[in-house]
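Below is one structure, written out as structure tokens; comments come after it.
With one protein chain withheld, the remaining protein chains of the complex are depicted in position.
In this document, chain identifiers A, B and C correspond to the written order of the chains, with residue numbering beginning at 1 in each.
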Amino acid sequence: MFDPTNEVKVMRDPIHGYIHVDLQVVWDCINAREFQRLRRIQQLGGSFQVYHTAEHSRFSHSIGVYEIIRRMVNEIDGIKNILSDYEKATVMLAGLLHDVGHGPFSHAFEAVSTCKHEEFTCRIIEENTEIHQILIQADPSLPEDIAKIIRHRHPNELLNQMVSGQLDADRMDYLLRDAYFTGTSYGNFDLERILRTIRVVDNKMVVKESGIHTVEDYIMARYHMYWQVYYHPTARSYESILELLFRRMKDLWKSNRKLLDEVVMFHAFLKDTPADVEEHYRLDEAAAFYGFSLLEKSQDPILKDLSSRLLNRHLFAYCTLENEADAQRIKQRLTADGYDIRYYFLSDIASQRPYLPYQGDGGQAIWVLAQDGRIVELSEISLIVKALCESRLQEDHKAFYPDFSD
Amino acid sequence: MFDPTNEVKVMRDPIHGYIHVDLQVVWDCINAREFQRLRRIQQLGGSFQVYHTAEHSRFSHSIGVYEIIRRMVNEIDGIKNILSDYEKATVMLAGLLHDVGHGPFSHAFEAVSTCKHEEFTCRIIEENTEIHQILIQADPSLPEDIAKIIRHRHPNELLNQMVSGQLDADRMDYLLRDAYFTGTSYGNFDLERILRTIRVVDNKMVVKESGIHTVEDYIMARYHMYWQVYYHPTARSYESILELLFRRMKDLWKSNRKLLDEVVMFHAFLKDTPADVEEHYRLDEAAAFYGFSLLEKSQDPILKDLSSRLLNRHLFAYCTLENEADAQRIKQRLTADGYDIRYYFLSDIASQRPYLPYQGDGGQAIWVLAQDGRIVELSEISLIVKALCESRLQEDHKAFYPDFSD
Amino acid sequence: MFDPTNEVKVMRDPIHGYIHVDLQVVWDCINAREFQRLRRIQQLGGSFQVYHTAEHSRFSHSIGVYEIIRRMVNEIDGIKNILSDYEKATVMLAGLLHDVGHGPFSHAFEAVSTCKHEEFTCRIIEENTEIHQILIQADPSLPEDIAKIIRHRHPNELLNQMVSGQLDADRMDYLLRDAYFTGTSYGNFDLERILRTIRVVDNKMVVKESGIHTVEDYIMARYHMYWQVYYHPTARSYESILELLFRRMKDLWKSNRKLLDEVVMFHAFLKDTPADVEEHYRLDEAAAFYGFSLLEKSQDPILKDLSSRLLNRHLFAYCTLENEADAQRIKQRLTADGYDIRYYFLSDIASQRPYLPYQGDGGQAIWVLAQDGRIVELSEISLIVKALCESRLQEDHKAFYPDFSD
Partner (left out) sequence: MFDPTNEVKVMRDPIHGYIHVDLQVVWDCINAREFQRLRRIQQLGGSFQVYHTAEHSRFSHSIGVYEIIRRMVNEIDGIKNILSDYEKATVMLAGLLHDVGHGPFSHAFEAVSTCKHEEFTCRIIEENTEIHQILIQADPSLPEDIAKIIRHRHPNELLNQMVSGQLDADRMDYLLRDAYFTGTSYGNFDLERILRTIRVVDNKMVVKESGIHTVEDYIMARYHMYWQVYYHPTARSYESILELLFRRMKDLWKSNRKLLDEVVMFHAFLKDTPADVEEHYRLDEAAAFYGFSLLEKSQDPILKDLSSRLLNRHLFAYCTLENEADAQRIKQRLTADGYDIRYYFLSDIASQRPYLPYQGDGGQAIWVLAQDGRIVELSEISLIVKALCESRLQEDHKAFYPDFSD
């Protein structure tokens, strides 16, 4: 139904060996400008300040997610035989495009932006963009159906689950990929074996009981990657400065806009009306970094200092906060030293549960096909996961601020 | 003599496991702004257009070169016992800083620039920069001595050879690193074993005869990386467009400068007088990409088209040129189609010898310590290398130009 | 004090890169006949019946343990500076020799033998063997001091802990090695980082708090390797047949000894008096397999059948036992089918705790050096480990017996 490529296109990839593309619509989307832009957006926010080789882009990750879904629809019998060719193409494209709306610096930028990246992703798919043209030319209903999956509201729950669930292509790719590019071993798990043990029961992905050790390993990989990479305090220190710099810009936009004249790349995200997709296209990390290099010469000392810190790695110090008094003490000291604490202090709670057994929220639990044929929730059958679920939430409450000795 | 760090600093690295820093002057240089800038310069030019994960920076490579030299001065007895602490620090810093003057896009940019990256590297070390301040504070003669190594003119030939020779830390790091980040296996060789078989005889690095198989493997790794990664026609296609875009800018600078008003980041490299180190600092790849995104809206159709091609991967087609008539035919066709061939045609000869046995040019041959104690040039003792040296030069002459069907 | 080797000997090893030997006494022990015998004893019992490449020997593992200890005494400051050269050599030799008394087939053989492998290890070190001669020639007190460590009774608790504790060189090597040779990823953890975070406080190895994620990973690796490799039911099925075959031989030794005339290699382990070290030397896995091939032609149908099953992989079926009635049902069926259940039925409970926090039993807990300087037991500081400790013991009770359809 969809045109095949004239021969199977392959792209070498350290995680998957090769990425295989055999549908023209997929190949065209990869070569569309909104997708090529992802080469200029890094996958991780501040983690490259800790793991210097974590410089990989969302472009790589996105085609990795596509590849895992491609394998799911080709190799897992229960999926292969149930889905139509149209559904297969739709879910592969949803995997490919799920991050196309991402702004720079992952979540730090989103924290100050009025528009979430999932929303931009859907707009790029549904509004007048190169990708949109490619999709409707292949099939007029593709944009809407892909966007349904991105919004996790496709009537075929299986499709939503493949892209975004507890055992989805997105997480599986990013854990393996981030482990490879950070050079750590924490994120490794046996993708081959997970794919081999997935079954489909009642239109839901489940894992055969013989595969639960691999799933336990995957959950631990997630847990370790969060604390060792994503929530590493040095990464969060960098992201704190990013957030404070954007906060300063937002405040100046209201009070002293001409200080921001030069940094046109940020304007669309400072004004009250939402940015459009073309403005979004322009704000990649190259633009942001160039913007910082302009701000480094700003007449506003706060813009100048914070942007210089980002460019030249003068990061904030940090400490664990036990209580509100700890925070107060730091703020007083900062104020005494002349810092404006609105832009020189950020407190942040990182928290993570390795796995949530809750069953109500749209397939967020992992289900196991037990040897006796029953479908049970993972924590009922895995001692390890049960133990993790019963442990209290792990939290890390930290304050980030300039080193007093600076 | 040089201050140690208060504890050994380590940085996780996929190639070397950990990078170890135990001198404060090294640590300070890594954290200097001119060195942090290398995070915004990719290691490879156009290769990421073929190998999408080849997105690693010169920052990573530079600390990798430092690490190999650190191991050489600590683990190879002949080096460890001969060099003074000052010489050890000098050569480690030379390895660390050898690429600090690199501009964006590797050699494509250099092709149109009046100033070579080695020269900028020396200027950053010797002129008034953060790195210069750090160095002279540690020892006033450091900048000059480091620059001598960079220029390959240090009186102690061994130091030059460690940073840049036929078996140097620079090449050893980039082959392994580029192999890892492209996800190919071509560039792999056994670094551990090479380090174990290096000896120093007459102040020259030589390899024990028992290690020549590993050296053969290293030379083949180089050969394959050149043809499969660095000289891949798709990478060269991208670099051709870069070169033609800069050529167009240089011409417009003379004829119609106001078309370039907006792209201030490029001005210093278009004017006749050499750029200064601060202008050089500002021109990283983020600035260049942002510049391209401005040019994408230029009123000059050539700037507009070429910059859009770079951002959105509309690459040039290519074909092998057998003779001048081939080139003429293509140019005629392009002209007929309305293309200005000054900016839409580039012919380029890639050529590479895996190894040069010539002995005159400053230690560029690889020397082997034979079992009988003689020092012989590698191709005299290795059948494989001898065969490679005797084979004619491998050349690839290609033309790059817009696909006629565009 | 101990003679160095005339140059550092190195052995290529997939786990450690190279094994380094720089003491002559270590090199001589490796080349002693009792140590070379370990090449003919596989590291794992029945696991090669599941993971066909798990064919590695205790020889490889033993030099791997030595290498980890060599690194501990050279790279961990707290150990390097505290131990004397004599103690360093002693603990390295203890690591090297800790398994030298192993019989064939790991624990299956031991189950029917009167003599435990630790005991044979000590006898080989202390009685008149090649290894003993080498040791006393180096220092007359070495055998006794090494044996003390093997018996976990050396007065310097640190030495015991390095060879055998909760975070010891033995386990660290076998997890990594067994993972590599089975081709699974379960057993991987970051050895480099663990070695970097070990400190010595009050003559006890502790881990810096910043390293606990790596330790959690190590504990999970252990957990997974136990259930996926060591306790895999197919491996246990093979080991069950081994145990039943030896049981049959023991019984025939009393009732009808001449049926065992040909298999002289087993005699020393069937008679009442303990085997001597020379008899032990002779019973390697080559001898055992050759013995099985002789038994395959035995006139006793049980010896004949069980040995043939081992050689030709006709393994027993297995099922989980919920209660005694399950076992009874199987036994009745077997009896009805004509099987002698003394030799055709084995029930076996595999159980494993990933980690034991008990503090009384000679340093078996893992201790953490918290950021505030306190020394705390791992499960007090790691939510993951705490959760594992509180979960009930994981057990797998299985019966092994001939497939009824055979």
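Here is the rule we use: a residue touches a chain if its C-beta (ideal position, glycine included) is under 8 Å from a C-beta of that chain, and two chains touch if they have at least 3 such contacts.
All values derive from a computational prediction rather than experimental measurement.
*Asks:* Kindly state which of the options C:Asp173, C:Glu285, C:Asp305 or C:Asp348 is in contact with the chain not pictured.
*Replies:* C:Glu285
*Asks:* Just one of B:Phe2, B:Tyr86, B:Tyr223 or B:Trp253 touches the chain that is missing; which is it?
*Replies:* B:Tyr223
*Asks:* Of the listed residues C:Gln24, C:Ser293 or C:Gln364, which contacts the missing chain in the full complex?
*Replies:* Once the missing chain is taken into account, the touching residue is C:Ser293.
*Asks:* Residue-wise, where is chain A in contact with the chain that is not depicted?
*Replies:* Missing-chain contacts on chain A: residues 10, 17-18, 192, 196.
*Asks:* In the complete complex, which positions of chain C touch the hidden chain?
*Replies:* 11-15, 31-33, 36-37, 39-40, 48, 51-53, 55-57, 59-60, 63, 180-184, 265, 282, 284-290, 293, 311-313
*Asks:* Quickly run down the residues of chain B that touch the omitted chain.
*Replies:* Counting over the whole complex, chain B touches the hidden chain at residues 184-186, 188-190, 213, 216-217, 220, 223-224, 227-228, 383-384, 386-388, 390-392, 394.
As a convention for this text, only the chains that are shown with their structure count from here on.
*Asks:* Quick one: which chain's Cα centre is the longest way from chain C's?
*Replies:* Comparing chain centres, B lies farthest from chain C.
*Asks:* Just the number, please: Cα centre separation of chain A and chain B in whole Å.
*Replies:* That gives a centre separation of 32 Å.
*Asks:* Between chain A and chain C, tell me the centre distance in angstrom, where each centre is the average of that chain's C-alpha atoms.
*Replies:* 44
*Asks:* By residue number and range, which residues of chain C touch two or more other chains?
*Replies:* none
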